[in-house]
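Only a single protein chain was left out; the remaining protein chains are all shown in position.
Every chain is named by a letter (A and B) in the order it is written, and numbering of its residues begins at 1.
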Amino acid sequence: MSSPSSYYIPHEAKWPIVGSIALFAFFAGFASLLNGGGWVIMAFGAALLVYMMIRWFGDVIAESENGQYSAQVDVSFRMSMMWFIFSEVMFFGAFFGALFYARTFSGPWLSGIGEGGAAATNAVLWSGFDYVWPHNGPEQLGGAYEKMHWFPLPVLNTLILLTSGVTCTIAHHAIKEGNREKMVKWLLATCALGFFFVFMQGVEYYEAYAHLNLKMNTGIYGSTFFMLTGFHGFHVCMGAIILLIVMFRGMRKHFSATNHFAFEAAAWYWHFVDVVWLGLFIFVYIL
Amino acid sequence: MSTAAAGHHEHDDHGPAKGWTRWLYTTNHKDIGTLYLLFALVMFFIGGGMALIIRAELFQPGLQLVDPLFFNSMTTMHALVMIFGVVMPAFVGLANWMIPMMIGGPDMALPRMNNWSFWIMPFAFLLLLSTLFMEGGGPAGGWTLYAPLSLQGPDSFAFVIFSIHFMGISSVMGSINIVATIFNMRAPGMSLMQMPLFVWTWLITAYLLIAVIPVLAGAVTMLLTDRFFGTSFFNAAGGGDPVMYQHIFWFFGHPEVYILILPAFGIISSIIPTFARKPLFGYASMVYATASIAFLSFIVWAHHMFTVGMPLAGEMFFMFATMMISVPTGVKVFNWVATMWRGSMTFETPMLFAIGFLVMFTIGGLSGLMLAITPADIQYHDTYFVVAHFHYVLVPGAIYSIMAATYYWLPKWTGNMYDEKWGKIHFWVSTVFLNVLFFPMHFVGLAGMPRRIPDYNLQFADWNAIATIGAFGFGFSQLIFVYVIFKCIKGGAKATDEVWDGAEGLEWTVPSPAPYHTFEKPPAQYS
Partner (left out) sequence: MPTLSRLSLVAILSLIGSAARADINMPVGVTPISKEVYGLHMLIFWICCAIGTVVFAVMFYSIFKHRKSKGAVAADFHESTVVEIIWTAVPLVILIAMAIPAAKTLIAMEDTSDAEVTIKVTGYQWKWHYEYLDSGINFFSNLDADHNAARQVDSGIDVSQFDNYLKEVDNPLVLPVGKKVRFLHTSADVIHSWWVPALAVKKDAIPGFINENWALIEEPGIYRGKCTELCGRDHGFMPVVVRALPEDEYNAWVAENAPVEEPVMTESTGAATATAVASADDDREWSMDELMAAGETVYNNQCASCHQVGGEGLAGAFPAITGSAIATGDHAAHIDIVYAGKPGSAMAAFASRLSNSDMAAVLTYQRNALGNSVGDTIQPSAIKALR
């Protein structure tokens, strides 16, 4: 623990209240959109949210560049980022949990494998349903489909993400050596790979919808597939945007060999997204 | 290390900003703590008002006042408001006020994010409460939002889901802040095992929150996509399972109930030693017990689901694991009693509430233990016996601890003593009515009255009438609480710095009322 002689305390904070209003508008707008309303309120909320983030982070960046943050503040930032990532892990945990549950309990139960009422469930309600993963349920919701093969697209995507992890690490070493230019170059590569990943994911979705008839409503398989890959893809987008911002900051001569927390936070996040993908690749595509 | 905040002193460092925008923009942990506490107080009356509607309808058999759908919606909202809008924010408010002072820190680790954590709450609840005024009414599927019933909900469904996401954002940010504060802002030299128990219990609570709130977010997101995007997580026809929702929900839900009680344990562990004038018995085992409870809370969730048709092995496991929680909880209870033993006790209002907590929480805990016994729970489940159990741990548990904390620290917050006479009246009136309110629920529950029903057989009529009398008595006696608080804010006998003669801890070393910025320089004790 650091031992400061006095503390850093920011004073007024105007952006949080803007952020709350923005989120309120976004959520309320999204909900009414789902109920068949317009999208204007939601878009307003989203725009305000983005604006708020730009301004708030702008303030933070300015303060950081002015050297207002002590080592103690730095530690607070690190801890927060760490635990924020942990909370994200738990968020994905819910969906992985759903996948495991559906595969180890619901599916077998519906097809009559297991204790208790499983046999009766299959005999009385779903006779003829045999459990194989993947499946879209005894009523075959969404109709006949083909499963998403792990080759070639997902393998390619795995390679892309793994490579991006490497480029990100090279960039990290670069800034630790104080070589800002090298950092920017490798960050650019990382972002490019990130966006390429998202693009390929889009191609995969297009394939799924256009040719495989694999959709969100393709029973439990489609549900878990799109929920997991979708939220992951969203996180890749966010991560890439964050890295992009870090890159721009690097171009503006931010960061030094010893002081580059924003970079590190973005890199942690990127590695987290990477690891989640490995989980996805194994449990969604291969097994 | 770099010197902080050099050249950034153009603001007034020694007092709050002027005008109402102070509250909007504040980054001061005390201001934010106050906001949280006031918010919780207001929500307590809203959630309590809903409870009174429930009780009024249940006063007699037959439907007199409300449509059954509205009744269900009151039950649902009452629980959501009480849990997410009262107990959690009140605990966060206390954490804000007390943790920096208790650990000798200047403020929370991330003061601006702290402001946001609070200012999300009013908006999130605006979103939630507004659903009551929408066509079709608010959510009416119970606070647990079980699929597929909740999926049938009216248009307000999406608003409810998003309001839960919204509150979740606040909780996660708040907890991260607390974790960072505790680890990073302690006075130099203060080791973890020197921290007051309130700080310890909150640290563990914050971890529980960070771990399970995102799981709740995931669960309700799946509800949302099942309803609007055609997924079939909770639909057997597509290979999903309604019970899966319950597993995910209770993986959040059970730790959640400990989130509602662990900070209370911390508060009681502060108050009892003060008024027994004796150090807390078994500090270290208190810490380990809290950690054990938190750990166990992750592996007992399915005790809420003994009737869903789990395999026998599952029922056994969850029964045994649940029973185990009694052991660390028992250690806590015994330690408190041992702290009182051979002390030199006085019974000011905070102590009365703490003793009320101790007695009635134990009653609620013991009925919880009965619920853990699977074969018996199959009879108890979804009856008023369960309602009695959780109100005993929540109302004289969580709520009493918050009241005890308020009386205990109010002099430190305001600089004035509260009115002891009215405080004691508040305690006694509340306690009598509270038992009139909740004790009979054990009886009707055992005799077979299901929960979440607006109307019932005549066999349950008498006890329900009594409970309703208790509810109104208890509800209106809370006006005394409000009166005492506001009287104390406005004036009263000046409080000394130490306030209570047996009190220990850093918060009692600063003046009363605590100055706007407490420890701008780290305190010296621990270095």
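Some observations on this one:
Please note the rule applied: a contact is a pair of C-beta atoms (placed from the backbone, for glycine too) under 8 Å apart; a residue touches a chain by one contact, two chains touch by 3 or more.
The structure displayed is predicted, hence computed values, not measured ones.
Looking at B:362, B:406, B:430 or B:518, the residue that reaches the missing chain in the full complex is B:362.
Although one chain is not drawn, the whole complex shows that of B:179, B:331, B:437 or B:471 it is B:331 that touches it. The residue from B:243, B:437 or B:503 that touches the chain not shown here is B:243. Note on the undisplayed chain: of the listed residues B:45, B:183 or B:443, the one touching it is B:443.
Although one chain is not drawn, its touching partners on subunit A can still be listed: residues 109-110, 116-117, 120-121, 124-126.
Listed by residue number, the positions of subunit B touching the unshown chain are 61-69, 72, 134-137, 140-142, 146, 148-149, 151-152, 154-155, 227, 235-237, 241-243, 276-285, 307-309, 312, 315-316, 319-320, 323-324, 326-327, 330-331, 333-334, 337-347, 355, 358-359, 362-363, 366-367, 369-370, 373-376, 378-379, 381-383, 436, 440, 442-444, 446-448, 450-460, 462-463, 465-466, 469, 502.
Following the convention adopted for this analysis, only the chains that are shown with their structure count from here on.
Here the CA centre of subunit A is 31 Å from the CA centre of subunit B. The part of subunit B that touches subunit A in the complex is made up of residues 1-6, 8, 11, 13, 17, 24-27, 105-107, 109-113, 115-116, 119-120, 122-124, 126-127, 155, 158-159, 161-163, 165-166, 169, 172, 175-177, 179-181, 183-186, 188, 210-215, 217-219, 221-222, 224-226, 228-233, 235-241, 243-244, 247-248, 251, 309-312, 517, 519-522, 527. Of all residues in subunit A, those touching subunit B in their complex are 1-17, 19-21, 23-24, 27-28, 30-32, 34-35, 56, 67-73, 75-77, 79-80, 83-84, 86-88, 90-95, 97-98, 101-102, 105-107, 109-110, 114-117, 125-126, 135-139, 141-142, 215-217, 219-224, 226-227.
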